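Comments concern the structure below.
The complex is shown incomplete by one protein chain, all other protein chains being positioned as in the whole.
For chain A:
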Amino acid sequence: MASYSTKAFLILGRINISRSRLQNATNRATYVSVLSMNSPTGNRASCRYQVGVPRTEKMPVDQDWTAVYPSAAPFRPNAVPLPVRMGYPIKGGVAPDKKANLELIKIPNFLHLTPAAIKKHCEALKPFCTEWPLALDTDAKCDEHFPIKVQTTHFVSAGPSLRNPSARIVHLKNYDYAMYLLTVLYHESWKIEGWEAEKTVADMEEYSWENSPSQRNLLDTLTRMKVVEEEGGEEVRQQLLGQAEVQEYKDSVTRLKNEGENEDTLLQYKEAVKKVLKL
């Protein structure tokens, strides 16, 4: 059964082919007749259009390039006077040159955006712009006076093709709602919850020396070194804390814990300990 059906298909196929061949024959006949009318010699070679000199030969060195490429256009080898090569090198040779090079035509080029062209664009846009305020000369000042940044995008595309990937796609941003959200968050962040009082030493973002074990150890050691003045209490403590060596020690420990350890911080810690313990 199967074999029978396939044969049928083959026959059908052959019939089709023969039909198309007939058509071709008639077409070819008409083509040949046209040719014979136009060229009395019958030589196909002389029918070809005369290929002229490429425009690059006629370009002066100081020409206005913005006139050659006024807008985005594909790469035209006869309009670009540069000996560029692009593509995979042939065996034993170099990359193919620019004549009829699909690789160069495929890629986007910025020949229409040379510095001269940009300058012209800027000059054209200048009447529509205002002066930058001179007081805002650093990024920090901009952030200080204008902490909230709103980004909007408008673009106009003009070119030979109406296909632009960004056309007809709009992301709507509700400016009012965004402002409302920011205000709410700002006010909420100032509220202090009950559970924040349970913050432990492990939760702290930075190391602080006051009331740390390090401070206790140091005061302990210093009181024992003085051997006297177990009474006095608070004043003695303040007096000890006010000494320059203790401040230096405090700085070195804070630096060690916050910045991490390296030769520098360890050396500073060592010097501070030696001074505090009076070595």
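What to note about this one:
Just so it is clear, contacts are C-beta pairs under 8 Å (C-beta built on N, C-alpha and C of every residue); 3 or more make two chains touch, one makes a residue touch a chain; residues count from 1.
Here is the rule we use: contacts and distances are computed from a predicted model.
For the chain of the complex excluded from view, the name given in UniProt is "Small ribosomal subunit protein mS29" [choices: "Mitotic spindle assembly checkpoint protein MAD1", "Small ribosomal subunit protein mS29", "NADH-ubiquinone oxidoreductase chain 5" or "Prenyltransferase alpha-alpha toroid domain-containing protein"]. Within the complete assembly, A:L218 is the residue of A:V68, A:L104, A:A117 or A:L218 that touches the hidden chain. By the touch rule set out above, chain A reaches the unshown chain at residues 202, 212-214, 217-218, 220-221, 224-225, 227, 249, 253, 256-257, 260-263, 266, 269-270, 273-274, 276-277, 279.
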